[in-house]
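The structure appears right after this line, and notes come after that.
Removed: one protein chain of the complex. Kept in place: all other protein chains.
== chain A ==
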Amino acid sequence: MASKTKPDATTTKSEARIGIPADCRIADVGDLHRQLREAVDAPQIVLDGAAVERVDTAALQLLVVFQREVAKRGKQMNWAGVSAPLHDAASQLGLAQTLALPAKQPA
């Protein structure tokens, strides 16, 4: 949780940048699951959760699984933005640390 957004990481070509949709709940997590599976082998992974308005346990579970998968491959998942609802939900479920969410509203 110390250093997350490396400024140069976001500019690399081989970066996978995934935007999490505003309504990210069980009915729609299939799409995100597919995107994440495609992204997991990219050298750089950036998740953008700035737009998230509604999120549920299914979506957060998916993110946790993804995070563990990324960590297993010795890489790091970076957050480009985390909306307040996303942050609140993750904290409520005790997953904020696992997901390495920035303290609150990153720069």
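Assume contacts are C-beta pairs under 8 Å (C-beta built on N, C-alpha and C of every residue); 3 or more make two chains touch, one makes a residue touch a chain; residues count from 1.
Following the convention adopted for this analysis, contacts and distances are computed from a predicted model.
Trainee: Just to verify: the chain that's not displayed, which of "Chemotaxis protein CheA", "L-lactate dehydrogenase complex protein LldE", "ABC transporter permease" or "HmuY protein" does UniProt list as its protein name?
Mentor: The record names the chain that does not appear here as "Chemotaxis protein CheA".
Trainee: Among A:36, A:52 or A:101, which residue is in contact with the omitted chain in the full complex?
Mentor: Looking across A:36, A:52 or A:101, the contact with the absent chain belongs to A:36.
Trainee: Applying the definition given at the start, please give the residues of chain A touching the unseen chain.
Mentor: Residues of chain A in touch with the missing chain: 26, 29-30, 32-33, 36-37, 40, 56-62, 64-66, 68-69, 89, 91-95, 98.
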